[in-house]
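Shown here: the complex without one of its protein chains, the others still in place.
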Amino acid sequence: MLSYSFCMIAAAVALLMPCHAQNCAGAPELPSIPGVSGLPGLGGLNRYFGGLFQPYRKEKLPERQWLQRQQDLSTSFDDELRNVLLNLRQRLFQLEGVLALNGKITKVGEKIFASNGKEVNFSSALESCEETGGTLATPMNEEENKAIMGIVKQYNRYAYLGIKESDTAGQFKYMNGQPLNYTNWQQYEPNGKGTEKCVEMYTDGNWKDRKCNLYRLTICEY
Amino acid sequence: MLSYSFCMIAAAVALLMPCHAQNCAGAPELPSIPGVSGLPGLGGLNRYFGGLFQPYRKEKLPERQWLQRQQDLSTSFDDELRNVLLNLRQRLFQLEGVLALNGKITKVGEKIFASNGKEVNFSSALESCEETGGTLATPMNEEENKAIMGIVKQYNRYAYLGIKESDTAGQFKYMNGQPLNYTNWQQYEPNGKGTEKCVEMYTDGNWKDRKCNLYRLTICEY
Partner (left out) sequence: MLSYSFCMIAAAVALLMPCHAQNCAGAPELPSIPGVSGLPGLGGLNRYFGGLFQPYRKEKLPERQWLQRQQDLSTSFDDELRNVLLNLRQRLFQLEGVLALNGKITKVGEKIFASNGKEVNFSSALESCEETGGTLATPMNEEENKAIMGIVKQYNRYAYLGIKESDTAGQFKYMNGQPLNYTNWQQYEPNGKGTEKCVEMYTDGNWKDRKCNLYRLTICEY
């Protein structure tokens, strides 16, 4: 699950900051928009930052995600730009949160995993992912493997991974041809040397080489 | 519901503005990407702003949302930055719109309310919200209370609010320990002094103190 940490109330306040019509260096072409008083000073902004980025419920978060949330907008941005960027980022967090709440996405670091619930063969699954700007879910470490496993368990359906056997039998590679730098093969797998060129994940997170024409759950990463 | 106001056609035009491959200061290491001609002048941009922020269908919008839409990007941003920011913001409006259309979010000011449709006890509901970066829906004014009521009615299920009784019986507080500054108790509520430490919302928007181990609709705010 994607776990966020920030004080929502402070965030809401921070979101009120970006220039509204009444306190905004407005568009001069639009006389209908009321004029302009200055933006709050930097001191005010930093107050909101305190809220947005305070070590809130740090204990509930994986260290990496906590660090990520701490990620700050450099003080080199001026107030207005910072406010606009914070507003956009906050709204992204909101939408990511809603989709995670509905079990539609699992966020791990910068990756998002998602399924459409459909079971198709390998090439159709890959195509669905690529058509929408992603690729087949490809676990690069244990945390990502667990996230994909979570979706496999959610739908209770095995899923193809973004891994294929190369021309050298028994040697598996990522879709871009690079060699694997993380694996989670089940014991005695892979064992289909040259005849099972795809890889599926079980509900326990283990991998098994399999034929590519089975019907498996589509899980993409973006 | 979140009600937006802007001229979609003008917006689409504005979105075409950000630098495309053929007029873009490209990545020098990539000779495959075509180089670079200048960005369109400010005059063109201001024209699009007129479209984006014109008082379009003002009469259909709550005053606050209308003001929010008027919120402009300072003329202190240069053309290219402004275009990128407008593009990002426009795409956020689009996704928010789609999720609102599907009844997945209700936007009030800067808050977004959402449910996963699941009925669980108070601590599980809170955990679902926090894991996804939010907290339990906490009405801070009548408009927010109505938005949450809309979700309660949509699912026809009562919901826990992000409010708990403090150690002082009969005294209720927000999850962060702050005292309530808006309430909508049903008549003769709260009445469970010390034995009903949670608060639920009815389909009429009224509040009632209740035990925390009931199964109630999960409604989060982000």
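Labels for the chains are A and B, by order of writing; each one numbers its residues from 1.
We adopt the following convention: a contact is a pair of C-beta atoms (placed from the backbone, for glycine too) under 8 Å apart; a residue touches a chain by one contact, two chains touch by 3 or more.
Given the structure is predicted, the values throughout are model-derived calculations rather than measurements.
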item: Hidden partner chain, residues of subunit B it touches; value: 1-9, 11-12, 15-16, 18-22, 24-30, 32-33, 39, 57, 60, 78, 80-81, 84, 88, 90-98, 100-103
item: Touch residues of subunit A, complete complex, unshown partner; value: 46, 49-50, 53-55, 67-68, 70-77, 81, 85, 88-89, 92, 95-96, 99, 104-105, 109-112, 114-116, 128-135, 174, 176, 218, 220-222
